[in-house]
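Note that one protein chain is taken out, while the other chains of the complex remain in position.
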Amino acid sequence: MTDHSPERSNRKAELLANVVEHIDMKSFDARPIIEAMEKMSFSSRDLGRAAKIYNMMLEDECAVFLVLAGSTSAGGCMDVYADMVKNNMVDAVVATGASIVDMDFFEGLGFKHYQAPLDEAGGNGDDNELRDLYIDRIYDTFIDEEELQAVDHTIYEIAEQIGEGVLSSRAFIKEMGKYLVEHGKKEHSLVRIAYEKDVPIFCPAFSDSSAGFGLVKHQVERIKAGKGYVAIDSVADFRELTMIKIEAGASGLLMVGGGVPKNFVQDTVVCAEILGYDDCEMHKYAIQITVADTRDGACSSSTLKEASSWGKVSTTYEQMVFAEASTVIPLLASDAWHREHWKGRKERRFGKMFD
Amino acid sequence: MTDHSPERSNRKAELLANVVEHIDMKSFDARPIIEAMEKMSFSSRDLGRAAKIYNMMLEDECAVFLVLAGSTSAGGCMDVYADMVKNNMVDAVVATGASIVDMDFFEGLGFKHYQAPLDEAGGNGDDNELRDLYIDRIYDTFIDEEELQAVDHTIYEIAEQIGEGVLSSRAFIKEMGKYLVEHGKKEHSLVRIAYEKDVPIFCPAFSDSSAGFGLVKHQVERIKAGKGYVAIDSVADFRELTMIKIEAGASGLLMVGGGVPKNFVQDTVVCAEILGYDDCEMHKYAIQITVADTRDGACSSSTLKEASSWGKVSTTYEQMVFAEASTVIPLLASDAWHREHWKGRKERRFGKMFD
Amino acid sequence: MTDHSPERSNRKAELLANVVEHIDMKSFDARPIIEAMEKMSFSSRDLGRAAKIYNMMLEDECAVFLVLAGSTSAGGCMDVYADMVKNNMVDAVVATGASIVDMDFFEGLGFKHYQAPLDEAGGNGDDNELRDLYIDRIYDTFIDEEELQAVDHTIYEIAEQIGEGVLSSRAFIKEMGKYLVEHGKKEHSLVRIAYEKDVPIFCPAFSDSSAGFGLVKHQVERIKAGKGYVAIDSVADFRELTMIKIEAGASGLLMVGGGVPKNFVQDTVVCAEILGYDDCEMHKYAIQITVADTRDGACSSSTLKEASSWGKVSTTYEQMVFAEASTVIPLLASDAWHREHWKGRKERRFGKMFD
Partner (left out) sequence: MTDHSPERSNRKAELLANVVEHIDMKSFDARPIIEAMEKMSFSSRDLGRAAKIYNMMLEDECAVFLVLAGSTSAGGCMDVYADMVKNNMVDAVVATGASIVDMDFFEGLGFKHYQAPLDEAGGNGDDNELRDLYIDRIYDTFIDEEELQAVDHTIYEIAEQIGEGVLSSRAFIKEMGKYLVEHGKKEHSLVRIAYEKDVPIFCPAFSDSSAGFGLVKHQVERIKAGKGYVAIDSVADFRELTMIKIEAGASGLLMVGGGVPKNFVQDTVVCAEILGYDDCEMHKYAIQITVADTRDGACSSSTLKEASSWGKVSTTYEQMVFAEASTVIPLLASDAWHREHWKGRKERRFGKMFD
């Protein structure tokens, strides 16, 4: 059914010509910028303070949770996140399925994201044409859907190999990391490095991603064949993440975007209480970078002060930063990397708790 | 540890004095407003067109998915959603856990949401004081945390009664509906009416809600006791929802907010394809009401045209509406209710597919 | 140089086929909706309270300033504003030049705004094509630029007729009202009705509009000819508006959008003080409808509480409403019209102060 004409191929190649290159936080020193911004107003000042709080997290005896929603991994921040894990600047990750599966694991298999070409009409492509060409669009970023299908299939294969069982997303993602070590085409993948460093990754809505396609196929076929299958228990995610929070003691949150990951990681404090850990402390440090408007009453946009009414986050060291994250994450991360507070940090290797 | 002084009680009572009352779409006729807005510009015009598309969904032989993220259920739109299910204006629901558990099930048990008082300083409360009083805040709306704990506990009890098994969130929410029929204190609950009408409800990130607390407690205790337990398989959610989409044929989406529910329901088209249903049609109609800004590249804010590049949504009858949803859902719903296209609709009772 | 081919004419006619029709607040009764919204949360509740405050303004012995920025006049709210002036619901207007000249005066001369057609590609037109066709775009609204040039020319003629002098924008707009009474093609024009009712209209940045073109042409020609000319003194605007505020005593602001008009009308309180009127009270009531995000630190987005730190607005009866104004102004205005507090109001006819 697919059109294999050379015209189509050429057009597709033309649209997928410019690779998104991930920024390297180590290649420039953002410290003087961050220091200057701290003395300004508005979002600059907020960014300056957020960077300071992130450095406090790294200096303090404190577990750092990197919390990801949105598409910054596709949009050029993937190496920053991978470097954070590699350099012991993060102890656990909570993320959307897309960030982990469609974006990082996808690139781990050797695929790329592309910058949509700027055309005179200035839009980001004619979506009907893109559909015909099997190009998926994330705002101004393109993905070759045929490549993305390879992800679905790899997930299917990993599930087939596991065969049967009720797993947390963390346990499944660990298998994905192992797969990348063996078959991956990119060393600098978050999933892979996290696997190697025992940094657990949680996707509380794991099936809401390319992983879902492979897993549903796996289940449907095995149900048809009368076999057991792999299930992803989101309660296990919450249970395990709460155990980590209890084990961690003091904790800090570096949140990019909102959504399920934001709420999920914050809720571990309440969950610990319900399990009888009355002395579980609120998240001591918290940063959220988002452009969401508080006035819609949704969780993604809710302030960290609001979270403190729920007993989740302490109000002393919290900072919201109003910015499209790809513009400020490189500055915040570069500042922290160059200040080197991560150098003396103890490796937590929380992933080992579940081995 | 909790302070039981009369001062504290009085202060708490003072803060929880004004109940949020849910708007009744049947009590006023929004048709002339919607008709006039269609001839205007900007968001009015978009709302007018969205209402028209919703009416087309109801007229057409088409399954309607109500897709909820954000806090409009807490904020006064809960009766609208319940009435939609009751009056056969919706065939399935995909929602955040909070909408279903913390908000609707919570009120189903007889509890209420409250309007934060307007004080001279004009904020929505001092979050440190609120924490001390066990009052949780959603922007300008208050919840008694002690009441919310009753939800956690009821979920725990329902899980204990089920005992063991791998369930989709839909199957668990069905049990919650049954519980409300037997023990609930409010007839007009979405969870309850959906149960009675076999309208399935899916929460793809079910444990990211008050349900998570009860379920983790259940698992931890039973693991400790060496017993089997209830797991919530998010793959099963995706599998079942895809089956419904395949069964449904033509479909339309009425989306309030974005987040996981939006992406999840759209992805069923792709999932059906992967399962070999190559003729599964894209969602024919789609409406999304959101204030999210497209420029952050996240899924919540992504346009329905972008979704069509992924092959999920057809571009012919789609409409984004830029509005805090509580201001426009009552108008859109009242218009559709008074136009009565729902009167002749066939009941789909998709829930029966899984009995 | 302009292409007069029939193809071009046809294409232009095709793009300008659907007239924007202004909503009639009298044709539906929004009272039950507004009452229900007051008991909800988020923007609904804010709209409910804003409507209440507007009714308080009308009931109280208080001068009401309608303050307009943005394009709601072009987008279907023009009749609402004209009806407010006609029915004594407003005592003075402060607006952008575009609202008054390009939009209202333009329609007063018999021209129209158009809804951009929805095409499959879904944008609001190819701006390069629009430029070639002399069609100007405001988001999803089109204007025939050749008609707009008639406005420039009429302004030029009015200036020529005045000949020479330093005028406030108010004085010039009064001449425009007079022109419409004599030559206008639409009775229901804000500029015309305001003229007839002695309701003064101020445009603090008057030359930032179609009026600027006609006036610059007038000045350039007369300077070349060595003659005196008309100048528009923005200090006179501020002086006259402050005089009205002093005369008014208690006052209320109904602000749509932000920008210069918002700040200008608020500043009259400070200006009165500087002139020695120490007892000039802050604006007692204030409503602003805007989607601007406070976090950019600009005046348009600044809260009314912030304005109170400057001594401009009292905090007791102020309400921000987060909405694209065309969706809520019709509800707020219809509610006030049907409650009829305007019926007993004294006509202030502030325009007469300067005769």
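Letters are used for the chains, namely A, B and C, taken in the order the chains are written, and counting of residues starts over at 1 for each.
One rule holds in what follows: contacts are C-beta pairs under 8 Å (C-beta built on N, C-alpha and C of every residue); 3 or more make two chains touch, one makes a residue touch a chain.
Just so it is clear, the model here is predicted, and its values are computed rather than measured.
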item: Contact residue for the chain not shown (choose from A:60, A:140, A:175 or A:221); value: A:140
item: Option from C:16, C:30, C:69 or C:82 whose C-beta touches the chain left out; value: C:69
item: Full-complex contact with the absent chain, from C:263, C:288 or C:319; value: C:263
item: Residue touching the undisplayed chain, where the options are A:184, A:330 or A:351; value: A:330
item: Touch criterion as defined above, residue of C:78, C:232 or C:287 at the omitted chain; value: C:232
item: Residues in subunit A touching the chain absent from view; value: 19-24, 27-28, 30, 32-33, 36-37, 39-45, 47, 49, 71-72, 74-77, 113, 115, 118, 120, 122, 138-141, 291, 305, 315-316, 322-324, 326-328, 330-331
item: Sites on subunit C contacted by the missing partner chain, in the whole complex; value: 1, 69-72, 74-75, 96, 98, 125, 127-128, 130-131, 135-141, 145, 152, 166, 204-208, 212-213, 215-217, 219-220, 230-239, 242, 257, 259-260, 263-264, 267, 270-271, 274-275, 278, 290-300, 302, 305-306, 308-311, 315, 324-326
item: Hidden partner interface residues of subunit B, rising order; value: 41-43, 120-121, 123, 126, 128, 293, 295-297, 322
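Criterion: only the chains that are shown with their structure count from here on.
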item: Farthest chain relative to subunit C (centres taken as mean CA coordinates); value: A
item: Chain occupying the most central position, where position means C-alpha average; value: B
item: Degree value of the rotation bringing subunit A onto subunit C, based on Cα positions, nearest 5; value: 180
item: Between subunit B and subunit A, distance of the C-alpha-averaged centres to the nearest whole Å; value: 25
item: Rounded Å distance between subunit B and subunit C, as computed from the means of their C-alpha atoms; value: 39
item: Overlap residues in subunit A, where contacts from two or more other chains coincide; value: 128, 293, 295-297
